[in-house]
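Left out: one protein chain. Kept in place: all the others.
This part shows chain A:
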Amino acid sequence: MAEIELKTAPADFRFPTTNQTRHCFTRYIEYHKCLNAKGEDAAECQKFARYYRSLCPVEWVERWNEQRENGTFPGPL
């Protein structure tokens, strides 16, 4: 496992500033919108999952997952 592919979420022109909070949130929403549109195991959605995992702190993702399960997630899904 010594070979690791160096790849991460690309720079996004929608979020050119230092503040990347929305970048992470948007990628998280995009992933779940993609799943809703294309089915639970659509392969083309996986890239959004990789992006939001790169950008969002684990704690935030855990909280949002919890909120989605409880139906209290604040974003548009």
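Simple rule for what comes next: contacts are C-beta pairs under 8 Å (C-beta built on N, C-alpha and C of every residue); 3 or more make two chains touch, one makes a residue touch a chain; residues count from 1.
Here is the rule we go by: contacts and distances are computed from a predicted model.
Novice: Can you work out the missing subunit's protein name as recorded in UniProt? Choose among "Cytochrome c oxidase subunit 2", "Ribosomal RNA-processing protein 40", "GTPase-activating protein GYP7" or "60S ribosome subunit biogenesis protein NIP7 homolog".
Specialist: The record for the missing subunit names the protein "Cytochrome c oxidase subunit 2".
Novice: On chain A, where is the contact patch with the chain that was removed from view?
Specialist: Residues touching the hidden chain, for chain A, are 1-11, 16-21, 23-24, 50, 53-59, 61-62, 65.
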